[in-house]
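There's a structure below that I have some questions on.
For this view, one protein chain was removed and the others were kept in their places.
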């Protein structure tokens, strides 16, 4: 009966990759805690890059700074 | 002052249906717990079918399997 | 298959009242959108008063100000 | 290491305004609680007007009623 | 940089089991989507049984009914 919400930046995850996430996290909850997979709900949110912040700035700026060695 | 988040699969709910959900859940909180409707906030998220998992698979696959009797 | 999260301030809602909320919102989703009640999940969060803000201040301070006519 | 989720109605917030929100809330958590900005995550959800309810009705209807003095 | 929220009923999950969930879901996101594990955040919410509804009733009542064959 668990509910899992996965938030990732919107960068072209395919339907197959999302199905893998759903299968994998459902299996993990069954293996670790014995949770019933039939009632495990998984919701994936793909968030626009401008709407995701890390380190006090939008993720694109953050990544650019990491790569430049700043 | 309650906050309610309703997540449903994106399958064409109309503006009228969503207004009914908002009115209904606000009234329910008032009737059950005496919550002030004026400050009750309701947010509806309509989630792409590929991004909703149940039973370890995306909801479309899950439904197809239910209907086929598997 | 909907998922509903209801957040209220922690002020002594009884198990019976919470069961009413669960039943009521599940029925509302069935009546309004034809959602299957068997897979509708409802999670209620009861939030400490200090952790709930409205109008820029904790809810207890907000309510006191409303009642005093400020 | 905090996680902040900001939900606003979708009404044309610019990338610059969203970057200001990200910077501001990250700084607030550092100033108030000493949280490390490098691992503070902020996610902004812009919600369609039809999907946001307040006072028992969609936000557009609510605002129209406020302004008409009802 | 993903953020994952796992909600389960509060039924005595141990610190070790929760560490396994954290490790497992972080690895899954790395394997499936190449996400950086260092900035993957996982938050587990353990929800009181009275506060979790499924099938229109609190989870304890739902389970009792399933087992009785109703």
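First chain written, first letter: the chains are A, B, C, D and E, and each begins at residue 1.
We take it that a contact is a pair of C-beta atoms (placed from the backbone, for glycine too) under 8 Å apart; a residue touches a chain by one contact, two chains touch by 3 or more.
Keep in mind that this is a model prediction, so the values were computed, not measured.
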* **subunit C, residues in touch with the chain not shown (by the definition above)** => 7, 47, 50-58, 61
* Considering the whole complex rather than only what is displayed, give the residues of subunit B touching the chain that is not shown. => 1, 3, 39, 41, 43
* Asked: If you put the missing chain back, which residues of subunit E would it touch?
  -> 15, 18-19, 21-23, 25-27, 37-46
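Just so we're on the same page, only the chains that are shown with their structure count from here on.
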* Structure fact -> From the listed C-E, A-C or D-E, the one duplicating A-B with over half its contact pairs the same is C-E
* To do: Tell me which of A-D and B-C has more C-beta pairs in contact.
  => B-C
* Among the residues of subunit C, pick out those that touch two or more other chains and give their numbers. => 1, 3, 21, 39, 41, 43
* Asked: Which word fits how the chains touch one another: line, ring, star, complete or other?
  -> other
